[in-house]
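Since the structure comes first, as structure tokens, the remarks are kept for the end.
Note that one protein chain is taken out, while the other chains of the complex remain in position.
For subunit A:
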Amino acid sequence: MKAKHQRLILALVALVALIGAGLLAASALKDEAAYFYAPADVKEKGVEPGKAIRLGGMVVKGSLKHAADGVTIHFDVTDGKATVPATFSGIAPDLFREGSGVVAEGAFDGKDTFVATNLLAKHDERYMPRELEGMQYDEKTHEMKGGQ
């Protein structure tokens, strides 16, 4: 085989690989770009049960309840426009508190409750999830302001 042909074949293989990768990325991004949801997005667009997403917002004051098993918690997540009930079984990060921001990974069950498998841990108390930038929790009215 001539060097020219061989280079051509390699270039074609590279091209196919690149196009394949591009298509893969596009399809994966299309599915996964809708990955972060605020409660208002959930109410607006709806999320099918079982689809893995990130839910971000503030933990509503007074909504945090411990279940009898000692390891499950129930809480509400709000962005000021909508509120979503959530549960989490596990050891909550130390900085997980009422009135502070949370990003939860998990999926909705069939009854519109968000079942979190992971609450994003943070390295320090100054950390604010970028998706929640601009949100503020009003201590008096227990309402959210700003947001996306």
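Keep this in mind: a residue touches a chain if its C-beta (ideal position, glycine included) is under 8 Å from a C-beta of that chain, and two chains touch if they have at least 3 such contacts; residues count from 1.
Simple rule for what comes next: contacts and distances are computed from a predicted model.
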Omitted chain, identified by the protein name its UniProt record gives, among "NADH-quinone oxidoreductase subunit F", "Fluoride-specific ion channel FluC", "Cytochrome C biogenesis protein CcmF" or "Sugar ABC transporter permease": "Cytochrome C biogenesis protein CcmF"
Interface with the unshown chain - residue positions in subunit A: 1, 3, 6, 9-10, 13-14, 17-18, 20-21, 24-25, 28-29, 31-36, 52, 54, 66, 69-71, 89-92, 94, 105, 118, 120-127, 129-131, 148
